[in-house]
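Notes to accompany the following structure.
With one protein chain held back, the other chains of the complex are shown just where they sit.
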Amino acid sequence: MDFDLTPEQTEWREAVRSFLSRHLTPELRDELLALGFSHSPLVQQFQKEVADQGWWGVNWPVEYGGLDKTAMEQLILIDELEYAGAPSLPLTVTSLGPMIIRFGTEENKRDWLPLVTRGEATFALGYSEPDAGTDLASLRTKAELDGDEWIINGQKIWNSEAHLATHEWLAVRTDPDAPKHRGISVIIVPIDSPGITIQPLWTWGDVRTNQVYFEDVRVPKGNLIGEVNQGWYYIVGALAFERMALGTTGSLRRLFDDLVDFCGRTMFDGQTLSERPEVQLRLAELAVDLEVSQLFSLQTATLMDAGGIPAKEASMQKVFTTELRTKLADWGTQIVDLYGQLHQSDEDAALSGRLERAYRMAPFLRFGGGTNEVMRSIIAERGLGLPRST
Amino acid sequence: MDFDLTPEQTEWREAVRSFLSRHLTPELRDELLALGFSHSPLVQQFQKEVADQGWWGVNWPVEYGGLDKTAMEQLILIDELEYAGAPSLPLTVTSLGPMIIRFGTEENKRDWLPLVTRGEATFALGYSEPDAGTDLASLRTKAELDGDEWIINGQKIWNSEAHLATHEWLAVRTDPDAPKHRGISVIIVPIDSPGITIQPLWTWGDVRTNQVYFEDVRVPKGNLIGEVNQGWYYIVGALAFERMALGTTGSLRRLFDDLVDFCGRTMFDGQTLSERPEVQLRLAELAVDLEVSQLFSLQTATLMDAGGIPAKEASMQKVFTTELRTKLADWGTQIVDLYGQLHQSDEDAALSGRLERAYRMAPFLRFGGGTNEVMRSIIAERGLGLPRST
Amino acid sequence: MDLQPSPDEALLAESARKSFLRDCPMSLVRELLGPESVGHSPDLWTKMAEQGWLGLGLPEAHGGAGSLLDLGLVVEESGRALVPSTFRSTMQAALLVAGLGNEEQQSELVGRISSGLAVSAVAYTEPQAIHDPRYLTTRAVPGDDGWVLSGVKSFVANAHLADPLLVVARTTAGAPERALTVFCVPAGTDGVTLEPQATFAHDRQFRVLLDGVGVGDGAVLGGPAAIGRALPAVIDARQRWVALLCAEMVGGAQKVLELTSEYVIGRVQFGKPIGSFQAVQHHVANMAMGVEGSRLATYQALWRLANDRPAAKSVAIAKAWTGEAYKGATVMAHQLFGGMGYVRENDLHLWSEHAKASELALGPRDHQLLKVASELGL
Partner (left out) sequence: MDLQPSPDEALLAESARKSFLRDCPMSLVRELLGPESVGHSPDLWTKMAEQGWLGLGLPEAHGGAGSLLDLGLVVEESGRALVPSTFRSTMQAALLVAGLGNEEQQSELVGRISSGLAVSAVAYTEPQAIHDPRYLTTRAVPGDDGWVLSGVKSFVANAHLADPLLVVARTTAGAPERALTVFCVPAGTDGVTLEPQATFAHDRQFRVLLDGVGVGDGAVLGGPAAIGRALPAVIDARQRWVALLCAEMVGGAQKVLELTSEYVIGRVQFGKPIGSFQAVQHHVANMAMGVEGSRLATYQALWRLANDRPAAKSVAIAKAWTGEAYKGATVMAHQLFGGMGYVRENDLHLWSEHAKASELALGPRDHQLLKVASELGL
């Protein structure tokens, strides 16, 4: 065991920090605060700069444009990006690329991985459909082979990055007669393909998501990832990685540290917030939870570097961290009392409105990426051998 | 609405208190503390004295020996008994008798109700079997009619009062061919009938329960309650009443009040416990929960007096109060720190060991009388119209 | 002892529910929350006045009728329907007037409010003084024609519509028991500047800058005898406000529970309604227990206040429980609705915002727990 960074890891972290001190400009910070998860020219430029460092392939093989480092180094990078308030790595990097590396054909790898590491391609997750949410395997969007092309028809929802990404990472049914999990494939579809219509859906968290319609969309046969009808396994694998990505703690720890700082310098009713025992107890409990949350994330990185896909541990990390996000936002808004309801546009907002924003963002992370209910069953079934729920 | 006792109810409460001040003697208190839920000559004498007041039929019709008062008066009685630390009314009175009143034949009523109100009969609940716990309707103990007698064979478990009661309130299968809920009947069996063997099982809470074996036990045909093969409905009805009885708060409120008192006069590490903000916050939260718990119990009594069997509300009361029991015992032992682990036999035990005792007793009430998981599904399905779980 | 509403009480609640369903549909709610609106509907207001709801809990001598509990039942329904916050802020002001105003003021103000002619509000909180009156700094000093007020109030609901705005100010230094006075500041008085606060529930709260605001002697609520003596009435009124806020939360929480139950009964995944999954059922059952406890604790608090029983503990218990239960219901509703409840076009988030804003208003959970502790003698 070793609960500290190695000298190499410390050096890596310093390199990331040094990069951030140069590239995370005040103008960019302002835009990020105003835009949240959305993009802008400055944000896109920053992402390109990150990719230019090779950091969109930290732990990918060198032959596909990666740096061949470990999952732990990727986690350190993500934690630093988040803690600094910078955009984190996209799921294309943390969750989808690894599936191409593991399961893609040689052609897939050559086609897509260098594009990703150069920051030239990002994939929107085309999974959910109106009647296939948690029950994803009921999806009906279909792809039929017509000569050298797939013809795609159907409809996706909660397609959050569709208006920003270059491609769809699209889950489609390629064998309508197979059992529902066995007839699914993954095809990469250029977002500007004729026949694609994107309709925005605005969420409570101010994140834009989309409905995307596919009408006779044609893509080359080679855009199929891995083998036909094996898509379910890639989706499930990608979800395990996605859960780890949803369970990182950098932004939470930053919010907490800033809250502690706020409490130390804010006086209501003649008393500094941090002097109040009830505030101390809540902050202490949050500190305990955050520490465990951080340990969960370090643990999954450790296990990945040991060669596995830690399904149980990643699910624990996802459940615990996303529920902690709700708790931190909820308790934080209570601690700062009436100021907790002020939006960032109000100059009196505590922590620039990041607490109420976090409160509105929190639900999404609990049901997104596999609901926490599904996660708990995974922990019980895959982690502890309980029989499948019925 | 009226959130206070009526003058008549206040008078009733005073009568109960006055009775308790005379009959709950120091000797009896000592025995109760030592024995917990078990019985002794003094305890039995006290129970007889309560019954002699007519209080084992507070809200039963006068014609069967009752006082024809309301469920609210019964609740006031139970709350006072519990708060004073006296034995409460047996389930025979609170849960089983009411089923005889509602569903019994005239013969049943004449046979059993006066015996109960005179304190001469108590029934042990013969429901669970080793393979029929939460899934009670899978019970296999069978009764076959042979002329004017039922012949009973089978085995019961968790039969807690079997060594104290005069009779079994026995759930038996009378039609092996019917669907599992439809072939069940309830028969009252004298506990001293030939063919009954009682084996003790001692529990963590120091409550004795039993396994009871029935081998060719013969009872008169008329001991069947209500109609043959309709027993499931009586059992379910009795369980609703049992849940209310499990959800009363007198003993909890007494434990809490004594804890508050203890905190006010106990100093550790130079500080009175009640001065500590962390103790104040925990006690305050418990006070909030206790108040709601008490309101739940008052609500079910109100609804019963309005003529219903409040399935949803009784389930809420049972779930909330039994889980609060765990919380109070758990938090209480933490508040009194190391002293929370001392058994009543230790003179240094905080609250005469009642906190650790409550901690050991608490599990039983959460899974007994229908597990809290089943209760929650009842709330969802019967209370809110959700479809049956599968 | 009878925890169920009487037939009259049930009728009043039923009538309010039906009226709001008709007169305050979600389309109107959304319109009133929007940036184009002032956040108040005179039409709806008139209808509420016609039903007599704006006089509930107020002295009969001045146009009031019905108890605080009756008012609570209507406020509960207003929370279910998300009726704009002018109802709450005006009734809060009315209760303070009823507790502190002299005959003339009661006659005029209670009369105007109960007949729907005035919207009002109370300005109590200041940027650094959220709850504790010892730290209020807004000053009123004698001036040429009465009093001159200076200071900053914050989180004042509907200050842009309030006429009058009741301002709690300090008329001397020292202990608030002998220093606080309430002034009726008419709309449009010189020296008052309103700065809207960007609350996430869009519920029209303002920072109110008072810069040498002159009011007449008649503006002192309660008249000369009440100068410096307003604190008990303010404390008493705040208890009533808290109980009413709880009632509003109960209505909102009940609605969220119903919306969620409906959704999980109708939403099919894996070939069956998700409401048949145990995990979903148990979440809903927990929500239901929270809501039921909220209702009982809130009714008890209202009943005790309406019947002049000591109510400080009941009120604090109701707020501590109900705030958590309502917010918790919305948090779990989002979990069960998933994406469908997270899009802005779904109404769910409107209750989520209302729940969080209400939890924060008049003291969040820890504040109430410390009050309970104090009532326990700790």
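The chains carry the letters A, B and C, assigned in the order they are written, with residues numbered from 1 in each.
We adopt the following convention: a residue touches a chain if its C-beta (ideal position, glycine included) is under 8 Å from a C-beta of that chain, and two chains touch if they have at least 3 such contacts.
Note that the coordinates shown come from a computational prediction; the quantities given were computed from them, not determined experimentally.
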Task: Touching partners, among the displayed chains, of the absent chain - done: A, B, C
Task: Contact residue for the chain not shown (choose from B:Phe256, B:Phe320 or B:Tyr359) - done: B:Tyr359
Task: Identified contact with the non-displayed chain, of A:Asn223, A:Thr302, A:Thr322 or A:Gln341 - done: A:Thr302
TODO: List the residues of chain B that touch the chain left out of this view.
DONE: 128, 131, 133-135, 138, 157-158, 201-205, 209, 267-270, 278-279, 282, 326, 330, 333-334, 337-338, 340-346, 348-349, 356, 359-360, 363-364, 366-368, 371-373, 376
Task: Touching residues on chain A - with respect to the absent chain - done: 1-6, 9, 72, 260, 263-264, 274-275, 279-281, 283-285, 287-288, 291-292, 295-296, 298-299, 301-303, 306, 312-313, 316, 319-320, 373, 375-377, 379-381, 383-390
TODO: List the residues of chain C that touch the chain left out of this view.
DONE: 277-279, 282
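Going forward, only the chains that are shown with their structure count from here on.
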Task: Separation of chain A from chain B, taking each centre as the mean of its C-alpha atoms, in whole Å - done: 51
- [ ] Just give me the whole-number Å value for how far the CA centre of chain B lies from that of chain C.
- [x] 42
Open item on the list: Touching at least two other chains at once: which residues of chain A meet that condition?
Closed with: 278
Task: Residue list for chain C, restricted to those that touch at least two other chains - done: 277, 280, 366, 369-370
